[in-house]
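One chain of protein is taken out of this complex; the other chains stay put.
Chain nomenclature is as follows: A and B, assigned in order of appearance, with residue numbering initiated at 1 for each chain independently.
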Amino acid sequence: MFRHLLKLMWNKRRANSMIFLEILLAFVVLFGVFAFVFYNMDRYRSPLGFNYEQTIGIRMDFDDELDSLAVIELQNRIHREMIAMPNVEAASFIGPVNPFGGNTWQTGTEVNGQQIRTQMLFADYRFGETAEVTMTDGHWFTEDDMKGKYIPTVVNAEFKRRYFPDVESIVDSVFDINGEHIVVGVTGDFKYKSNFAENFPLTFYPQMERLGEGDPYEMMVVRLRPNTMAETEEDIFNLLVDNTKNTEVVIWSMAKDRNKANRPVMIPMVILLVISGFLLINIALGLFGVLFTQINRRRAEIGLRKAMGATSGQVTLQFVLEILIVTVMALLLGAFFAVQVPLLELTPIPGKFFYYGILAAVTIIAVIVLLCSFLPSRQAAGMHPANVLHEE
Amino acid sequence: MFKNYLLLSLKVLKRKPFYTFISLFGISFTLMILMLLTSLFDATLGDNQPLTHRDRLVIVPMLERTRTETDTIMKIDTLATSYDTTYTYEDDIVSTSNGPMSYKFVTENLTKLEEAEHYAFWNDGYHQDGYLDGRKFSFGAYYVNAGYWDVFDFKFLHGSRLNEQDDEGANKVVVITDKAAKTYFGEATASVIGQEMQLGAETFRVRGIVARPLSDSPMFAGDVFFPITRVDQREIDSDDVSGGFGAAFLTSTSGRREALKNELTFLGDNYDMSGVEFYDKMRLFNATFYEGYARGILQEEDGSKALRLLFIPVVLLILLFVALPLLNLVNLNISRVYERKAEIGVRKAFGANGSDILYQFIFENLVLTFIGGVIGVLLAIALISYVNTNDLLGITRLSYSYEVFFYFLVVIVLFGFLSGILPAYRMSRTNVADSLR
């Protein structure tokens, strides 16, 4: 039976070429969209690792003439006054890279013969508590850690996973990454650029060294009581303008910044998904219409086959299989092209997402084709042969 | 004849509501997408103010300094506002730093270019936040020179631009966008001109109100524009070559852009670095408008490569997205042709020839596409205004100009023609005897 249908489809290859082409193109589009979406969803799955809700970010400008001690004094005063405000739950200073701000600092260095590349984040000892960072080992650096022989640092779980997978714990190890630092803690998964950022090795540095370079931490992360942002913002603004004697104070909502940071991936993804969805509906309707007429045009053949002893089920199966053969051919050709993308490493995206993309595209197209061919086939197969075979 | 064809087409469409629905769904949706894309392209890359002179524009967003060294430290540092990057190649051991330029560098080196007619310098690294009766406002602050207003022909709704005297005297005047005016004064009318604005510690007088640009470009994303000399004194005094300023130039004709780019490249390559600490070589990035756009999106430094990398996939994707509904429609039309074999047979038997049938079918298809197109336009307009009122695309807003409509009309006709021609051809060749049997 199957060979019979193969032959039939081959002999009708001209008539089937358009459907073939349509399925092929649909596959290519879906494949691309799915690979893109899977890749980004995989990234989205790895958690940010810190709290951004009810949190504001602040940038201010200290007087350049202040020396280190004066800066620390000023920072402590700001922190004290801020924490005294009724709606502020926690506050901390951070360095020149702010979460969701779009900045990246990255450093590469050789440690024990291994090339280590890590992103850098600069935060004071209050940041762990303010941003509610989860720790999997050790602790967030404390004020006491600053007094030790080495400057403390905290790394994220990916850092440990990627560079020291076999070591039980790297807490208390000393690495020379931009100077010698002692690891005092390991966070859980932590990334700060956006939900779609790569889970990349990350090291946190306290203010000490940068303060020495005349580069104090001039940004803050402040966690507020729920839904008090609007009423608190102006007070915080005035507090900072008073303390820094500078109106260059910018306050933003971290949650809004997160949305903004996600937007460059989110917008294309939503657009692609919506367009693909409509394309699929479009294709499904079109295919349904085309198959409906095509199958109805073959009423005589249906009658004949039934007269020859085919059951309704066999006739339905025949039509479904026919379309399926064309579909499989188109999908095979499409998949052949699609696997070239990961095989030839045309993109930096890992190959598995393309294979998932192929699978998903094949599944969806197969389901649509099955549905669109089953309904008209069954309807036509239910016909009485008597009505179509004899012309009086 | 036309009326006959029209009535006939409508009748045919009414007789097969299911097909008409499927076809219209596909057509209107596809055309809506096309319209949105055209509109998006028009907003970001089109001939809109302040980018009317985009074909004569050469942009220098930053310079690059490099140093050969033996250190193994590699540091990448890309602040969104200043593109500061420092890293070390493992083998070559070269340290690189990219970023905008200093006030001194642009005013001393980039104002004597042979090919440039106008010079624009701007600093976009600042914000002006404040409170009005407890209401927060947050303005992006741009410090721009007088030439900026020549290079970027903002649409002035009221008042006028800043000029050379404002730069020289560091006058306390500003040009604001209509959005900023509405935020601060509650209105964007002529009465705002001359009023005072408290921005930071100082008070400024409003000189002009411009329409907010459609697109979101780092060249003009500000809400408030100050004279360049009002920028933080530290920026003006800095002796470093890197700072917070970007630059753009207008050449006399678009053909002169290459010459200006070469001039800029030469200037960077031969810049005397003896006074610069740490680095020993400089490169001045320069790009035409489209190159700059592609570069900004891809973070790819080579402008023409970025252009290729961005637009080839985009064009391919759009072609695919359009090809599918088109194919779908062709397939539907082909099946419809078979269904109407008998009708064609009768027509031919009564004297219609092949081309009559061809025209009839193409005409029918055009009527169908046109109806679909109208639905598509309505959907697109609804969507555009929804996107714009909710600022779903950030600062970028979609436009619907006459041009967009014109392109659109062309697309409709093309779409109808393409999807009708093959089925119509098959239909016109139908054999009379065959179809009447």
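One rule holds for everything that comes next: a residue touches a chain if its C-beta (ideal position, glycine included) is under 8 Å from a C-beta of that chain, and two chains touch if they have at least 3 such contacts.
We take it that contacts and distances are computed from a predicted model.
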| item | value |
| --- | --- |
| Candidate names "Uptake hydrogenase large subunit", "ABC transporter ATP-binding protein", "C-type cytochrome" or "Ferrous iron transport protein B"; UniProt protein name, chain not shown | "ABC transporter ATP-binding protein" |
| Among the chains presented, those that the missing one touches | A |
| Touching the absent chain when the full complex is considered, from A:A230, A:A307 or A:V367 | A:A307 |
| Interface residues of subunit A (partner: the chain not displayed) | 1, 3-4, 7-8, 11-12, 300-301, 303-314, 384-386, 389-392 |
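Please note the rule applied: only the chains that are shown with their structure count from here on.
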| item | value |
| --- | --- |
| CA centroid of subunit A to CA centroid of subunit B, Å | 26 |
| Residues of subunit A defined as touching subunit B within the complex | 18-19, 21-22, 25-26, 28-29, 32, 59, 64, 96, 101-110, 115, 117, 178, 233-234, 237, 247-252, 260, 263, 267, 275, 278-279, 281-283, 285-290, 292-294, 297 |
| Subunit A-touching residues of subunit B, taken from the complex the two chains share | 18-19, 21-22, 25-26, 29-30, 33, 72-80, 87-88, 90, 126-131, 134, 136, 138, 200-201, 234, 317, 320-321, 323-325, 327-332, 334-336, 338-339, 392-394 |
